[in-house]
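A single protein chain has been removed from this complex, and every other one stays in its place.
We call the chains A, B and C, going by the order they appear; numbering starts again at 1 in every chain.
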Amino acid sequence: MSDERTLDLLETKIEELKQLNAMDGIDLSGEITKLEKKLVELRRKLYSNLSDWERVKIARNPKRPYALDYIKLMFDGFYEIHGDRMIGDDRALLTGLAQLDGRTVMLVAQQKGRTTEENKERYFGMTRPQGYRKAVRAMKLAERFSFPVVTLIDTPGAYPGVESEASNIGGAIAESLLAMSQLRTPIVSVVIGEGGSGGALAIGLADRVLMLENAVYSVITPEGAAAILWKEKDRSQEAAAALQLTAEHLLQLGLIDGVIPEPLGGAHKDFAMTVAALKPSVVGLLDELRSLGIDELLDARFRRYRAVGSFRELGTSHEASSSDEKVSSENEADAAIISNDSPDA
Amino acid sequence: MSDERTLDLLETKIEELKQLNAMDGIDLSGEITKLEKKLVELRRKLYSNLSDWERVKIARNPKRPYALDYIKLMFDGFYEIHGDRMIGDDRALLTGLAQLDGRTVMLVAQQKGRTTEENKERYFGMTRPQGYRKAVRAMKLAERFSFPVVTLIDTPGAYPGVESEASNIGGAIAESLLAMSQLRTPIVSVVIGEGGSGGALAIGLADRVLMLENAVYSVITPEGAAAILWKEKDRSQEAAAALQLTAEHLLQLGLIDGVIPEPLGGAHKDFAMTVAALKPSVVGLLDELRSLGIDELLDARFRRYRAVGSFRELGTSHEASSSDEKVSSENEADAAIISNDSPDA
Amino acid sequence: MSIFKDKQYLRVNVDKAPDDSLWMKCKACGELVFKRRVRENSNICPSCGEYFFLTVEERIEMLVDADSFDNISKSIEADDPLHFVDRTSYQDRIEKAQGLTGLPDAIVVGRATITQSPVVLAVMDFRFIGGSMGSVMGEQICHGMETAIEDRCPFILVSSSGGARLQEGLFSLLQMAKTAAVRAKLAEAGLPFISIMTYPTSGGVQASIASLGDIIIAERGAMIGFAGRRVIQFTIAQELPADYQTDAFAFEHGAIDRVVQRANMREELSSLLGFFVEVA
Partner (left out) sequence: MSIFKDKQYLRVNVDKAPDDSLWMKCKACGELVFKRRVRENSNICPSCGEYFFLTVEERIEMLVDADSFDNISKSIEADDPLHFVDRTSYQDRIEKAQGLTGLPDAIVVGRATITQSPVVLAVMDFRFIGGSMGSVMGEQICHGMETAIEDRCPFILVSSSGGARLQEGLFSLLQMAKTAAVRAKLAEAGLPFISIMTYPTSGGVQASIASLGDIIIAERGAMIGFAGRRVIQFTIAQELPADYQTDAFAFEHGAIDRVVQRANMREELSSLLGFFVEVA
């Protein structure tokens, strides 16, 4: 089956034919039209049937629009605010005021880097404690002025390591969740790329959660799951499927509220089209949430999270295991000694 | 005039005479009684007329009872809580639950060290940002359970230096003031030793403020004021007097609510007697504050701080200066480029 | 003799199986030690001081007044919303863990008293798929907090968990949000939450409910942190200090209130609860 690169090549060829057509007066327009139709058809075929793993790759594509691209195209006049007022400023998580459809919102957005230099500054999009604490500060500021909060999620995960642990990264994530659960202003979250575990959820406790069509959101990366559960890293594709981390799966599972369609081939094929699909959804949700009384909003948010989970009455729908096989508790335990945060290498 | 050391020597001699008396059957009791009376008289004379600078020295006397001494003698069952949940734990500021007169309070107490080793651990009693942030955490915890807060102030000042600035010591003090101004539970502060500027006030925004008789509370140390205003460090005695930093002065100025008498010679002469004087005052104030409604309490606290200041109608009570003398603005400016925090060396 | 008054959730209790030996070999020091002495010693090696894992029953027995524990766990078990299969099926892992521990999932919740103070206590069992937090654990923790609100008493959680349960995917991740949201209600009700972190308290459990205690107490020897050594070496290849994620590291960096010896934990709680008597 044709892959994206082949189709990109075909697209280039069509462009070349068009130039030829224009330059030499040779009429190739019929052939070009046919080729273009073919290209669309092939693209549709390719992308209508993406595997979960292929979506993971699209979600991580560095050409994909990042937070700053949405800020430029979807919002007006981003006024960035910096610093946690305690130890530092995290460039992997941006906060600031912006206008959306003529009204002020507080943006809390994870930002990856494209160049090596930028990735160094932005820690490859991995948020540090000072980032989460800045986010909480920004959200409480928003609350004071009844500005809704819009969060854009795009991270491989929270930044691990000694520096992070020494500033209590786990506590910072927990405090952000607590703050968001009580924040007296509407919150809409959008997973625009990679929703990497606790590092993503930390800014994702919201009244409404959207995902772009090719974004992923998962308790662990497929690579991490493969390494821990399959004990083989090259089982990542299988793990990706098992984790049901795509927008479509998560919508079916009832864990998110909507999926924003992307242009054929992915959001990076057409930023403007992506924004055109996302913007009215966010505006619409904010309007809807603004129309609720604040206590009603908080009640609904509470009920949303209170209800999340999948379990059943003890012993109801499957036979008690009669297996005599003893498993090593160590082995089993091992399967769960994972961090919620294992970005891919 | 006799100083404390001479009197201490006399006291030792009297003790020796007593032992002699007991051992050899020689009756010295008449002489001893006379000497004891003389000692009390001399002490009274010495301490009834202490200069402000002498009080500064008593307030800094390392034999003086420190927070942990009060915790042991005045409160029951101190359950210390540690850490700011962000970067560290400050051993120069202790927080914890304790019982006072059978009821739970949250203690926030600055603690100096007596030994070199302890002073290293406790930064000579100078609080760091993690200390103020721990204090805020402790106070908000108290608020959740309606436990009153008792703060014991005893610090040369907040800890200066690169490490402190890098964690925004100024911001930490400011946030503590803001939090205390809004804290929905009674707060009583006691300056037990050195009330060193912003580093002390940071835990001293309270419904009632008491000072021990020989405690001091000042915008700057006498040494700092001498260096900046007199440009001569050995003018500290004069500066001490000018700053009106003693309990008696501050009570007269209406800036504190009460002065707790100390045993003759200072609190260090008799810890138990000091505590016996302080404890009922604090208990009484807490009872009084508990009897107020919480909104009433916060209103009163607001009015207390809203009103503080001494100024007059423009041009009302002194003639406009006709001085033609031009002062250098740089020189004048210099007089105020001080930190609120200049502990003595 | 089980400390659970209500045994309906206990299918098989491996620990109740007759000991096939009176002696065990300590993994830490290699000494052969008498099992009964280990048990009497709070499951600490009498030879080298190494802490061994406690079962939920042992942990509860160690903390609460004798016979006071009333298991109020909801009668639920893991569903398998993703029909998850890796080398083995999630269904199978669950059944085996149930068989191993005699518990429906990695946590038990109950009412109890500690020196006569009523509390709601939830205890994780690391043997059950690494004490991982899936939908059942999230629900039981919330149930515990809600019971504490009803009873107007403190809530105590003893964590021993590697993090979120992978096999429930995003359902597990969202338990972090769920427990945080209910924890806010406990705070609004003015009731204390005491979080006890034991070896290990990490990943999604450390980054949510366990870190939200009014008071956080680490059991001596606890491993506390967000990202495990493997993740860090995998991701950023950083050298890690020897004290990384130890109780001492967490304490030094202000993440926890206190570190307490296992044998003193009951007394610790008893004295702490004394300050909250007027709250309830």
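Simple rule for what comes next: a residue touches a chain if its C-beta (ideal position, glycine included) is under 8 Å from a C-beta of that chain, and two chains touch if they have at least 3 such contacts.
All values reported here derive from a predicted model rather than from experimental measurement.
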item: Shown chains touched by the chain that is not drawn here; value: A, B
item: Identified contact with the non-displayed chain, of A:11, A:36 or A:80; value: A:80
item: Residue among B:35, B:50, B:228 or B:292 that touches the chain left out of view; value: B:228
item: Of A:12, A:99, A:115 or A:316, the one touching the omitted chain in the full complex; value: A:99
item: Residues of chain A in contact with the chain not shown; value: 77, 79-89, 97-99, 103-104, 130, 134, 141, 144-146
item: Touch residues of chain B, complete complex, unshown partner; value: 158-162, 164-171, 173-175, 177-178, 181-182, 197-198, 201-202, 204-205, 217-220, 224-225, 227-231, 238-239, 242-245, 250, 253, 255, 301-302, 305-306, 308-315, 318, 320-321, 323, 325-327, 329, 332-343, 345
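Convention: only the chains that are shown with their structure count from here on.
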item: Far-end chain from chain A, centres as C-alpha averages; value: B
item: Chain centre separation in whole Å, for chain C relative to chain B (CA means); value: 44
item: Chain centre separation in whole Å, for chain B relative to chain A (CA means); value: 53
item: Between chain C and chain A, distance of the C-alpha-averaged centres to the nearest whole Å; value: 31
item: Chain B: positions in contact with at least two other chains; value: 85-87
item: Multi-chain contact residues (two or more partners), chain C; value: 211, 253-255
